[in-house]
Structures are given as structure tokens and as C-alpha cells.
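Data block below; observations after.
All protein chains of the complex are present and in place, except for one that has been dropped.
Chain IDs A, B and C follow the sequence of writing; residue 1 opens each chain.
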Amino acid sequence: MTALLEAEAVTRRFGGLTAVNEVSFTVEQGAAVGLIGANGAGKTTLFNCLTGFDKPTSGDVRLRGKSLLKLPRHKVVGSGVARTFQIVKPFPDLPVLANVMVPLIVRRTKGDVKAEALKVLQRVGLAHRAASPSSQLSEGDLKRLEMARALATGPELLLLDEPFAGLSTNEIGVLSETINQLKADGVTLVIVEHKIGSLLALVDRVIAMDQGRVIADGEPEAVMRDPAVVRAYLGGDPEAQEEAGHE
Amino acid sequence: MDVLVQGAITSATIALVALGFSLVYGVGGIVNLAHGSFFMIGAYAAYAASEADMPLLVAAVIGVAAAMLAGVLLDRLVIAPIRHQEVAVLIATLAVAILVQSGVQFFFGGLERQLPGFVEGSVSIFGVDLRQTELLAGLMALVTIVVVLLVLTRSPAGRMVRAVAEDEEAAVLVGVRPERVTLYVLAIGAGLAGLAGVLVAPYGVLTPTMWLLPLTQAFAIVILGGLGSIQGTVLASVVIGFLDRFVAFNVKDGGIKIGLVTVAVILATLVLRPQGLLGKVAR
Amino acid sequence: MSERVLDVQDLKVSFGKAQVLDGVTFHVDKGETVAVVGPNGAGKTTLLRALSRLNAWSGSVEFDGRPLPKKAYDVVMAGLVHTPERRRLFPGLSIRDNLELGARRLRKEPNTRAEDLERVYTLFPKLKERAGQTAGTLSGGEQQQCAIGRSLMGRPRLLLLDEPSMGLAPKLIQQIFSIIREINTQGTTVLLVEQNAQQALSVADRAYILETGSIVKEGTGRELLGDPAIKEAYLGVA
Partner (left out) sequence: MTDTAAHAKPSAGSRAKRFLKPNVVLLALIPLFLLYLPRFVENTTLLQAISVATIFVMFAASWDILSGYTGQVSFGHAAFIGTGAYTVALFSKYEPGVSNELALLAGVLVAALLGVAIGVPCLRLKGPYLALATLSVAGALVQITFIYKEQLGGEDGIAGVKNVQDGAVTGPLGEGLSKLVLGPLTFGGKSPFDQYIYVSYFVALLAMVLVVGGLMLLGYGKRGLVLRSIQQDEAAAEAAGVPLTRYKLAAFVLSAACAGFAGGLYAQIRGTVALDLLSVDLSLLIIIIAAFGGAGSIIGPAIGAYAVILLQNYYLDRASDVFVEHPELKIGSFALLLIVVLIVAPRGLVPPLLQRLSGRGSPSRAAGAALTESA
């Protein structure tokens, strides 16, 4: 069986810096994958390469075996890959409902676009704010709006870029429920997140990155115990830790 | 030969205008659509002073001073309050340009004016006959540019200017006040443009719409030379300067086609090499 | 009681509706190295930016016994010097120019400049070798050295370091931290924020753990290093 998403030796260089280095992995249909790593590990760059917002220097990204690299961004979206942004990017002067209508309109959705948009808002629990200008939403609601707008593109694969950043513990709980609901609906998810505790409750697989490379990939428990991951997160190398411990 | 000699002079005077435009853009991130107006203010102020029977040298100084004053006023009154609103700055500075244009039209009328030459007579260089005043303009411009470049690259003040241009926030963190640096740069840039206007006034013609061509050329130079690159600005000034004279001499009705060619250069650069000749690839 | 250089009470920062720092209280005494450690997104960089008046905040901050000046420029001039995240050198300027710019705070005492330059070159001999090159040509570790050197040129009363280890190889990380220790030994008070808890805690006299905008723990560097809860917190399985 072909995987839904395949990244093959994806490499992205900026001048002398190799932000993403020969990263390969696959995501199966219906999976929920977490992507972790310290600042500067290359997660966001990888994320951009997967969603067509950046082009890898080399390597390939395929959706159901079809390369996404030649496609313009909107076609990547059209072929079923949707993303959210770490720093939310609503259309601030448009009401919440209109935010969600935009992707439906450009998809040439038949029938009542407004009703469809309202349905999507219901899925993320934001229907009661449909008429508010999006600039008036709380941070947590904005994250859900991002998700709703991405869902409205009709994705097979949804990539979330730090959905929990800037949220309170309460808001994280609410959003986690929404994400779990999407999972239950069969949406395939890739989630970049720093709040590892909250992330682990959602995903069934974790990919850890450090300095542009994948350093671990597998069951969440196993990955978190991996010495390379421990080192990347605590910093320094194990020997140095030993030394410091004995000081 | 005509093209070479006159092109060199034109390059120098255009570079005077472009340098200020480029510095203000690089340092403050401000695209000043009123920059061409400083050129015009310099020329008209000098003209007005000479009409009031002041000696030409005094008139020239008044021209430059008027342009600098206009630069300071523009920064303090117009740009400073809206500095970080890009589109508002563009609109406001264009409005200033039109305001200055209508002011000049009001006080001087729409007729073409000219300043008497600073020096009389003509010389022959490489077999090209030149009015001495043109030669003087070229030399003055060249000397000024060299001085400005030296200050910029060798002096502590220049170091601060370059620091703000490279990273405004990091500059604050070492104790530089970007607003002040921007003000000085704008005033000096205005003075340079004003000087160019004064120098050109004896052999160019003064009209209320004379600001647009230098602005367009300065923009072409900044686009061609690459954003924020001082060397690029100088190099591109030479390209645009020679192109200016080449078109003027070798193309039928060349004098009025200069702007057209400049715009073609702008559009071609934007399509073919958006980062300019020496500009870095966008980060 | 030792002299208090920095006293921060109930510092709050919010970006729009997101509360990034939620009432942070801590202090730094003269001669200390204090570390603030915490995971990504905890608000460490925001904390330093607030102290430098690069972000708006509420609460009270006293620097050298007086309220913190209102403008970023005046904060620098008062002696609180910030080495920002990702170094933020002036890449097109020479290394020497970068360092000289750091001395702007002392512009009324030109004699000290040569002396300070020598001191920085002694700490970082590589910088002397390459003084004429543009800063953009330096490697990551050298850039960090140059950034720290630039701050030292201002003879800070308090040096703020934002993630000096970021993007460096393990060997260079150790090197940078031993230099931080040396700077401190020479008499500079240091406030350091780090994700690399291991190294930061081992150089710090005292440290604070920052998580999602609040300080959750404090103690001496050694105490915290030995605290098993810390490692857990970092792996998020608390």
C-alpha cells in the first residue's frame, strides 16, 4: 500500500546553512504524527517544504505517489494538503464565517457556501462566533479558526504548525478535543509542537529532529526515551552531562 | 565621445540624487516619493536667490540649505509620525511631492527657468566641447560623492548609518538611535539632491514637474543596484547616467525618451533580476 | 546583603490576547551569573526583550536601584547590554566595526576603547585574526564570540545573553559556556536565558525555571541540576 505522504531525502539549504538535511519519512492514511525538535532544528522549514510554501533544494515530496514539488501552492492545497500557521493568519477584517468561506469559494463548492462554512465551524466548535470579526477572537478561537479554514479546503492531510503555542492550559485542553475529533473523523494529521506533554496525548507516532536531521522516529514512548532525543532536548552531549553531574 | 564625457557628468549628478534616495531607503526603510522634490527645491531656491540679485555662490548655498531644511521638515512633520506604516508613508510623500509642485507652480509659474552659469566659457575635453559650468557640475558632484562614500565607510558616523541599515534593532541594542540616524540621513540625502538640482540648474531647465524624472531615475538605480547596496547604487548610477546621455544623443528625440528608457530598465530588472546587479538573493 | 543590580517584580507581557509572561518576579545581584532556563516558547526571549524595552510590558523593574529607563536607547546607556537571540551582528560590517559599535555606550571615554578591544581579542583570539573581515563570513561559533565581544565593549553593568548555545555544535557550546564563566569571573554580572539547561545550570550561581510565562522553580544552579523533576519537565512527561 502506498503511503499518503512521502518525504524522500528532502534537503533545504539557505546559503551555507543546511536547515533540512536528507529527511525521509512516510505518513500513512489516518495516522497522527508529531514532529518535535528544538528551535532551529528545521521543523518549520520542513513543514514549509511539505506544504509547498518552500521548495526543497533536493529530494521529493509526494502525496499518494504524486510529486507535489512542481505544483503552485494553491494546487498543493487543491490536491489535499492543508496547513495552519504557527502565528495565526486570519483575514482579520473578515468575519469568522467569511474566513472559512474563502477556501470553499475557490474550490467551487456547489450549493450554499455559507451553510457549508457553518458546518465546518461547527466541527471545530466555533459556530457561535460565525459573525464576529476575526480580529475579536481570543487566541484559542483563532487557532480553531485556522483549523476550520484549513479543513474547508477539504484536506486529506492536515499539517498543524504549533497549534498550542500561546494558549493557556485550558485552551489547550479544548483544542486537543477538537483535534481528537478530527482524528476520529479520519483526517490524517502531522503536528509540529513544542508542548510535548499535550502533543503526546494526541499522536501515535513521533518524529524527532535535530540540526536538520531526523534523529528518531517511532512510538512516542520509545522516541522520548531515545538517548539522542534526550540529548537534543537537554543539550550538551552525555559525557558533558556526566561531568557536570560529578562536579 | 560626447556620450562618454557627458555621460560621466550626468552619472555623477544622478548619483548625487540616487545616493540619498538609496540611503534613506536602506537606513529607515522609507521610500520617499518626495525625494525628487528636493532636487527641484534646490534648483528653484538657488534660482530665486539669484533673481534677488544675490551672488551665485550664495544662491547655490541657499539652494542646498533649502533642500536640507525641507528634508528635516519632511522627516519631523510628515514621516516620523507614520514611520512604520509603509503605505501611509508612500501616500504622504507623494502628496508632499504634489504639494511642492503646486507651490512651485504658484510662486514661479509653469514657465521654464534657468540659472546663470557658475562659470563662463567653454572647454574642450577629449575633443568634446563643454560649457565650463557643466564640467564644474560634474567635478563638484564627483568630489561630493567621494566624500560621502568616505564618510560612510571610514567614519564612526558612517559606521552607525550602516549599522542601522543592516539591523535597526541590533543598532538600538548597541546604543544607536535609529530615528536620529534616519533624520540625519534624510537631511543629508535631501542636501545631496538639492546640490544636484543647483548644479544642473544652469544647463537644465526648471519646471514644476522636474522632480519626476530624477525620482524615476533614482528608483531605477536602486532597483538596478540592488536594495541597500551602496556600491550597487554607484555602479547603477553610472549605467543609468550613460544610458541617459546615450539615448539623448543617439536616438531621435532622445531627450524626451530618457524617462521611457528608464522605466523599461525598471520593469526589465524587476522581471529578470529582482535582486538587482549587486543585490543579494532575498533572504 | 549584596548589591542588587536587577530587581524584577510581577513582569507581564502580552501580544494581543496571548499572555506570554504572566507575572515574573526575580532578581540579579552584583557579580552573579543568573540563568533562566525553560523550554521553547516559555517566554525566555520575551523576558530579555522586555528588559531591553524592545517589548512593552507592565510590572516593575529596577535597574541599579532606579526604575528602568523608558527607552531602549537609554537602557543600553544605563549599562544593561543585551546580546540578542541569533547574535544579530551587522553582517556587512567588519568584525572590528561590529566591536567598535559596541563601545558606543562609552563614547565619552575613548581611551578605554583600545583597552577593551585588547581584552576582547584576548578572550577571542580568532576575532583578532579576522578583524578586517565582514561579520557575515564568520562561522556560527565565531559569530557568537563576536556578539558577546560586541556587548563586552560597552562594559555592561549587566550582560543579558539570549541562548548563546543556539545552533552550536556540542564542543563549541562548552567553549562558549566556559567563556561566560570567565567573563563573570572578571567581574561582569550576567543574566543568561537558555534552553540548554545542562550547561546553563552548571555555570549559573542561581537559576530560575520558566515555563509558559511563569517561574515555576528557583534555586542554585547545582540544586536544580540535581532535581529529577527538571529533566522530566524537559521531556514533557511530567
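Here, contacts are C-beta pairs under 8 Å (C-beta built on N, C-alpha and C of every residue); 3 or more make two chains touch, one makes a residue touch a chain.
These numbers were taken from a predicted model, which means no experiment stands behind them.
Within the set A:7, A:41, A:61 or A:101, the residue that contacts the chain not displayed is A:101. Looking at A:70, A:89 or A:225, the residue that reaches the missing chain in the full complex is A:89. On the side of chain A, the interface with the absent chain consists of residues 51, 53, 72-74, 77-78, 82-85, 87, 89-95, 97-99, 101-103, 105-107, 113-114, 118, 127-133, 135-136, 149-150, 152-153, using the contact rule stated above. Mapped onto chain B, contacts with the missing chain fall at residues 25, 29, 31, 33, 77-78, 81-88, 90-92, 94-99, 101-103, 105-106, 168-169, 172, 177-179, 208, 212-213, 216, 219-220, 223, 253, 256-260, 262-264, 266-267, 270-271, 274.
In this text, only the chains that are shown with their structure count from here on.
Chains A-C form the pair joined by the most contacting C-beta pairs. Chain C has its Cα centroid nearest to the centroid of all protein Cα atoms in the structure.
Annotation: 32 Å between the Cα-based centres of chain A and chain C. Between the Cα centres of chain A and chain B there is a gap of 49 Å. Centres computed as Cα averages put chain B at a distance of 42 Å from chain C. Put simply, chain C touches chain A in their complex at residues 15-20, 39-41, 163, 165-167, 170, 173-174, 194-199, 201-202, 212, 222, 225-226, 231, 234-238. Taken together, the chain A residues at the contact with chain C in this complex read 38-40, 137-139, 162, 165-169, 194-197, 199-200, 211, 224, 230, 233-237, 240-241, 244-245, 247.
Residues 52, 54, 72-73, 76-77, 81-82, 84, 88-93, 97, 100-102, 104-105, 150, 154 of chain C are the ones that touch chain B when the two sit in their complex.
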